[in-house]
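A single protein chain has been removed from this complex, and every other one stays in its place.
Lettered A, B and C in written order, each chain numbered from 1.
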Amino acid sequence: MLGPGLYNYWMVIVLMMMGLYVLMAKGNMVKKVIGLNIFQVSVIMFYVTMAKVRGGTAPILVPGDAGEVLYSNPVPHVLMLTAIVVGIANTALALSLVVRIHEEFGSIEEDEVQKMEDHV
Amino acid sequence: MLNLVDVLLFFFLAVTALGLVRLRDLFAATMLLSLFSLLSAGLFIVMDAVDVAITEAAVGAGISTMLLLATLAITKRREKAPRREVELVPLMVVLVVGGALVWGTLEMPEYGDPDAPSQTSPMTRHFLEKSRDEVGAPNIVTSILASYRGYDTFGEATVIFTAAVGALMLLGGRRPKDARLTGSVLQPHNRQSLAGAGADEMQPKELHLNRILEVATKSLVPFIMMFGLYVQFHGDYGPGGGFQAGVIFATGVALYALVFGLTPAQRVLPPRLLEALLALGVFLFGAIGLWTMVLGGNFLEYGVLSDGPLHGQHLGILLVELAVGITVAAVMLALFFLFAGRGFCGPQRKR
Amino acid sequence: MLSVSILAILICMGLLILRAITGKTVFHRILVINSFGTKTVLLIALLGFLSGRPDFLDLALVYALMNFVGTIAVLRFSGYGDLASLDQNDASAEEDFEWV
Partner (left out) sequence: MGVTTLVLDVVGGLLLAAGSFVLLAAAVAIWRLPTFYTRIHAISVNDTLGPGLILLGLACRATHSWEILVKLGLILAFLLITGPVSSHALAKAAYRSGLEPRSYRRAKGGPPSTP
């Protein structure tokens, strides 16, 4: 049967570029955090795609397996698992910066904050 | 069939991401982000990454959404209208970078290729073939996470600890003096004391949000906690472990706080206690490592913890996962309390 | 039969995503996303059976849990009910608020 081939990688790149676009083009800081999240998911997706083996199964040993079961690669899973948790911690840090900026300037738009900064 | 699911889910993911880029209502965008996260977790399952899926579901759809919503509740709901519909320079950059990346993928092995370098690498083979005899946990992901790469996981625990400390320092201190304050969504009494007259009439509505919701929450929370413990201690055998269990546990408490208000939840888990637990988890992790050194092994070499190496590994993984679980639960809850308890704070400077 | 069910759920998901993006009010979106979460739970259960390893149903339970908590969080933080004071500050909040 015809597999997806490189389709997964291309979709990963599409997602990544959408995240990058949000990061560059949007001035709203919460939106930027959302863009960063999209970007992060795409990277995770990239690693997990590399880990998949055709016909394989999740890397949890099947009871009574004597070497005939094909497992997907567990190493990228480990890396991404911790990456997700670290990602949320960083998101929280970014969001707390946003909250502080809003308390200080009353705005979370990049250009408005920049303008106020120039006035002072 | 699985390939079809893979293709369709990826397509949905792209459509959702496009919606995320276009939407200017940040609230709607946040909800769409939780949908995005659910979809991606579905994809992880198709690609056999069950542990990643369970983490993404708990973190992306749960905690991350809650933090974003809490941030929006205390800042602004809408994005400013852009000057142009499409910014040309970023678009060009994105197209060029994307094109270069696509060109780069042409050399990649196909999806699911069993002969790809990452599958045939000696490390991968070693983990897949030897972990049963060396570590003994059926879940290879847990074996690698807690045992083979234990030092790395220690680093991750430290990173989230540091991030939480950073957030606590940014938001935990006193507010600016002349700021206009309104109470947090989850703390009605706060509103009364800060907003002054007219706040009293809001009280009853706030406190009794919804009787049905209260009863359902009250009966569900214990089971959620139980389930968190199951995920924590079943991590050797199935998908799960400290990271996931910590988030699930935190979600249980967060659900309670959402329905009953912050104060009752904080009576059970005061912020001070959370701060202590935050440090305790990381400390426990490091202490286990040092203890194995005292016993004559390397840092985090669990084999020396008990009589047989397998038994020692089992004990070590259990303890380390517990340490991670404590850290993650404390971090997530501390962050949730921080954001949810903040309350709206208006601009300090005049425009 | 499993494949047919999975296909049906995927079609549902497609319809719901479009609705979530084009939905007019917050409540429509919450409704759609809540429903979407249920679909995901079922998709995961079905995929577990399809790939022959149904012991991963814990995952579906986590999804169901997160879906519920997410819905409650959205309702609580959405500022409907009594966060009126907050929305005054942000006058443009009502801009694209067409009922139904």
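Note that contacts are C-beta pairs under 8 Å (C-beta built on N, C-alpha and C of every residue); 3 or more make two chains touch, one makes a residue touch a chain.
Just so you know, these numbers come straight off a predicted model, no measurement behind them.
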Practice task
Over the full complex, note down every shown chain the hidden chain is touching.
Solution key: B, C
Exercise for the section: May I ask you to list the residues on subunit C that touch the chain which is not drawn? Expected result: 1-2, 4-5, 8-9, 11-12, 15-16, 19, 25, 27-28, 30-32, 34-35, 38-39, 41-42, 45-46, 49, 54-55, 57-58, 60-61, 64-65, 67-68, 71-72, 75, 78, 80-81, 98-100
Handout entry: Footprint left on subunit B by the chain that the document does not show
Key = 210, 212-213, 216, 219-220
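Here is the rule we use: only the chains that are shown with their structure count from here on.
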Problem - Approximate Å spacing (C-alpha centroids) for the pair subunit A, subunit C - result: 20
Fill in the blank from the handout: When centres are defined as mean Cα positions, the distance from subunit A to subunit B in whole Å is 12
Exercise for the section: Name the residues of subunit A that each touch 2 or more other chains. Expected result: 57-58
Handout entry: subunit B residues counted as touching two or more neighbouring chains
Key = 50, 72, 76, 238-239, 346
Problem - Contacting residues of subunit B [partner subunit C, same complex] - result: 1-2, 4-5, 8-9, 12, 15-16, 19, 22-23, 25, 27-28, 31-32, 34-35, 38-39, 41-42, 45-46, 50, 53-54, 57-58, 61-62, 65-66, 69-70, 72-73, 76-78, 182, 185-186, 195, 202, 205-206, 209, 213, 217, 220, 224, 227, 230-231, 234, 238-240, 244, 248, 251, 254-255, 258-259, 344, 346
Problem - Contacting residues of subunit C [partner subunit A, same complex] - result: 51-53, 56
Problem - subunit B contact footprint on subunit C (complex, rising order) - result: 3, 6-7, 10, 13-14, 17-18, 20-21, 23, 26, 29-30, 33, 36-37, 40, 43-44, 47-48, 50-51, 55-56, 58-59, 61-63, 65-70, 72-74, 76-79, 81-83, 85-87, 89-90, 92-93, 95-96
